[in-house]
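Single-structure report; data block below.
All protein chains of the complex are present and in place, except for one that has been dropped.
Our next item is subunit A:
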Amino acid sequence: MPMYQVKPTSQGDIKIDLPTCMYKLPNIHAQPGSSCAEYPLQNGEVDPALKALEARQDEIMRKLYELKAAIDGLAKTVTTPDADMDVTTLSQTTTVPSFTGTADLDALLGKDLGALRDIVINANPASPPLSLLVLHGLLCQSYRVLSTVHVHSSVSSVPPQLLSCLGPRHTDSYSRQRFQLGFTLIWKDVPKVQMKFSTQSMCPIEGEANVARFLFRLLGSEPKDPIVATQLDSWVDTAFFQLAEGGSKERAAVLRSLNSTLGRSIWLLGHEPSLADIACACCILQDSKALSTPANVQRWLQACRNLEHFHCITPLL
C-alpha cells in the first residue's frame, strides 16, 4: 500500500539511563522502518497478489461478523427457547430507564388512587384476540398483574382452553390490593374487541389493533424513532386490516411483502421482535389456512412461536 511518509516524531538516539539488571535489546525505534512499510517504497508499486489477499480477508471478516449477528439473534430464540426474549431485550432499542414500577404506570394511566387499575377487555369467544394474550404475557413479565377470565351471560358456553388462556391463577389473587395492574378478560357477545379502563375519563377503545397499541404502550417499549414507529404502526394496520380481514388476494400480497422484508432481517423491524411481529404473526396463526406461507415467513413464524410469551396461544390454535 502506498502511503505518505512522515518524519519520526522522536529521535532514535535518545540517551536513556537504562537499568543494568536486565539484558539489553537493540532499540526498535532506531531502525529506519519495518520491512513491510519499506516494501512499496522500494519498487513504488504494490504486489496485486497481496492486494487480492487483503481484500479476501476483509470480505471473510465482514461475512463472519454478519453471521455472528444473525446467530446471536437466532440463538436467543431458536436454540434456547426459554431464554429471556422479553421486555428487557425489547427495550434495548429504546433504553427506557425505569421500565418496571408504578412511576411508569402513573404517567400512562393516571394517578394511583389506591384502587386496582383494572383493564377490562371484552372479546368474542368466536375470535380470540391472540395478540392481546401475547401482550398480556409481556405485561406479566414487567408488572404484578392480576389476570382474571370471566364469561358474560350473553355467551352460553366457552371452550375450556379459553378459560385458562391467561395462565394459572396467581397465588395472591385473593388480595386485589397487592397488584399493580388488573387484566380482566370477559368473553362476551361483542362484534369487536373492546377495552374499558376508566369509564369516567376515557371512552372505550374498540378494535384489536387499537387495544394492542394501548397495551404495548404500557410496556414502555415503543420505538422512539419516528420512522420506525411509523413502520410499526403500518405493520399493525396491515396485520389487522389486510391479513385478518382481507381477501385471499390481499393476504397473498401481504405474505409476499412479509417474505421479502424477512429476507432482509430476522424480525420485521430489525434485530428485535416488536408489536409488528406479534400482530402479524397472530393474524397469520389465527387463520388455519396459513399452510402455504413462503419460506422466510415460515421460519419467522416458527421463531415467533418459540418466544416464551407466544406459548400461551399455542393451545388456542
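Following the convention adopted for this analysis, a contact is a pair of C-beta atoms (placed from the backbone, for glycine too) under 8 Å apart; a residue touches a chain by one contact, two chains touch by 3 or more; residues count from 1.
Following the convention adopted for this analysis, contacts and distances are computed from a predicted model.
Between the listed names "non-specific serine/threonine protein kinase", "Rad1-domain-containing protein", "Aspartate--tRNA ligase, cytoplasmic" or "UBC core domain-containing protein", the UniProt record for the complex's undisplayed chain reads "Aspartate--tRNA ligase, cytoplasmic". From the options A:I16, A:A49, A:A115 or A:I227, the residue with contact to the chain not on display is A:A115.
For the chain missing from the display, the contacting residue among A:K51, A:K68, A:H150 or A:R217 is A:H150, taking the whole complex into account. On the side of subunit A, the interface with the absent chain consists of residues 113-116, 118, 120, 122, 148, 150-154, 156, 174, 176-177, 184, 186, 188, 196, 198-200, using the contact rule stated above.
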